[in-house]
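Got a structure for you, written out below as structure tokens; questions coming shortly.
Some chains have been omitted; the remaining ones sit where they do in the full complex.
Chain nomenclature is as follows: A, B and C, assigned in order of appearance, with residue numbering initiated at 1 for each chain independently.
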Amino acid sequence: MRILLVNVNTSEAVTEALGSQARAVARPGTEIEALTPRFGPESVEGNFESHLSAVAVMDRVATYEHPYDAVVQAGFGEHGKEGLQELCSVPVVDITEAAAHVAVMIGDRYSVVTSLRRTVPQIEARLAQAGLDSRCASIRASGLGVLELEADRDAAVRTVAAQARAAVEEDGAETVVLGCGGMAGLDEAVREACGVPVVDGVAAAVALAESLVGLGLTTSKISTFAAPRPKTVTHWPLSTALGL
Amino acid sequence: MRILLVNVNTSEAVTEALGSQARAVARPGTEIEALTPRFGPESVEGNFESHLSAVAVMDRVATYEHPYDAVVQAGFGEHGKEGLQELCSVPVVDITEAAAHVAVMIGDRYSVVTSLRRTVPQIEARLAQAGLDSRCASIRASGLGVLELEADRDAAVRTVAAQARAAVEEDGAETVVLGCGGMAGLDEAVREACGVPVVDGVAAAVALAESLVGLGLTTSKISTFAAPRPKTVTHWPLSTALGL
Amino acid sequence: MRILLVNVNTSEAVTEALGSQARAVARPGTEIEALTPRFGPESVEGNFESHLSAVAVMDRVATYEHPYDAVVQAGFGEHGKEGLQELCSVPVVDITEAAAHVAVMIGDRYSVVTSLRRTVPQIEARLAQAGLDSRCASIRASGLGVLELEADRDAAVRTVAAQARAAVEEDGAETVVLGCGGMAGLDEAVREACGVPVVDGVAAAVALAESLVGLGLTTSKISTFAAPRPKTVTHWPLSTALGL
């Protein structure tokens, strides 16, 4: 099967890293196509950027020309999954939700460690909308921005691991979720530091997308996620209108 | 004071109607500047369109060149208010939240009557995120799309009034909220039909924006709604990049 | 328009202070009539006193002889608003609810700083009943009683500001609500100390009452807030029976 893995920011380096990580966990026979949005912010850390990236991700998927079996939206706590579900006929998996689904299957309560404090309410809102908040012990911010997390891996490990330990010791977390695409690949080091299972959203999302495809299930089209009604949408797709 | 009232769809006729309604309730001295997004769907009825319109609304506000004291986002149940709050230093009021705030001050439980069933979960999610869902008795769909509501006012009144009556009689609603920008101006007729106060979101939002400005309050910039961090955002503003 | 602003305790000095504060934010053309209950406690700090003041406030409004357009109940976290809504045909606004409505429009989560710890559950219950609790980060007690807050303004500012800062730093509050009528006028000083918007309930309630009147809305009379049924109520109004 072929899975589209869509980065939410415009950094090709991040897209490549996400792709590598996804391929490392994908089953034999699963092809990962990692895509970068054609416009938008170089990192996503707040509502304005998240909304813009939601549209850039939808634009990227809408202009993808080959067949695919599932879509993974690879931004933690970002907007837009429901829009993708309207545009696609295949399953769409968000890394935030995927990580939480996996976390509650392997531990009592889980904590999320994310980048900046300003993104916490957005993650809370996504988990609540997905109905996955009741077993969330806490969402902790490392204080490092997305690009900082990527630039200095040692600092990233130290800072994220410190918050993970605090989540386990103070908040009662029994599983830790890495709450930022830029933390991909830190799971081993963080697990060693905090002593509980660590869930990476990209890996979780690829595995769940494979499961949904394997089960022959697709998004319900009866109401909420039905295809958009036929109507005039000016300058859409934006990348085409922009000549990109 | 000057209030920017931003339509969420690209219909100039709707923008004019929203502007007229807002001016009808604005206090002396309040100037309403009604704006139309420069790209996006002609009506907003689902997540894809709502996400696209969120960006189009932010784009329109970001490229507005004159001073203003508050922003009203005039789409019911749509995404994007939190992004606007990051971009603006003045208060931002969403008509969904405004209507619910007013409704719970004048009655025990309220119901929303909206356009299509597919939009109901989106409205639920917005009310829940705003923390205004616990006194919502029901969200009922009229089954008429946004453009249909605007095209045939008699049918609109009949259909919306029927749902409003059902909300009062079957769901225990004591106030009814008109849950679609396209229902602007129906409040009198619906109130007569269902016998309880009817709240129009645009009117409520203008009044609350005036109140916030009058109280000298602006959005808290300490964390969630701080201005976006400096970074590269390609092709932004989109309308400029599109040459519009 | 004329707004009745009803103090919940019997202190004329407090009534005057509340009236001054209300007039400072009222629009041109709004007349504030500040009223003192004719019996009851000199300050309200708990359930017994709150219930007694609820009746004293209803008694004061029921025996007011001139026309008015709205009522503001000026006690934070106190009982009785629902009873006033049955007695009046005009909008009734409670300062607790008004402050919370305003707070959630300008920030993500808010905290309340109140007088004594013993009043916290009562405020929690009012916010929950109003459906405004889900975005309340914390309710913190300053430890100063109502009369102490009024007697020593410097101590009041210091103590309230300390709790406000703690709410911002430890509880994640992005807006602070002054949770006691006796804190009226402290908003500027507290805002400077804690760096986030500070909402004063009396100011918020006057602004929202003006908005409701401006929108032509009144309390729904269909069920919960219908006028009391005709029946024998002995010794009512109490102040008349008492010869006051």
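Going forward, a residue touches a chain if its C-beta (ideal position, glycine included) is under 8 Å from a C-beta of that chain, and two chains touch if they have at least 3 such contacts.
Please read all numbers here as calculations on a predicted model, not as lab measurements.
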item	value
Full complex, copies of the single sequence (shown: 3)	6
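We adopt the following convention: only the chains that are shown with their structure count from here on.
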item	value
Chain B on chain C, rotation in degrees - Cα superposition, rounded to nearest 5	180
Cα-centroid distance, chain A relative to chain C, in whole angstrom	44
Gap in Å, rounded to a whole number, between the CA centres of chain B and chain A	29
Chain A residues counted as touching two or more neighbouring chains	117, 120-121
Complex interface listing, chain B residues touching chain C	25, 27, 91, 93, 97, 101-102, 104-108, 130-135, 168, 172, 174-175, 195-197, 199, 203-204, 207-208, 210-212, 214-215, 217-220, 222-225
Sites on chain A touched by chain B in the complex	10, 38-43, 45-52, 54-55, 58, 79-80, 82-87, 117-118, 120-122, 125, 128-129, 145, 147, 223-226, 228-229, 231-236, 238, 241-242, 244
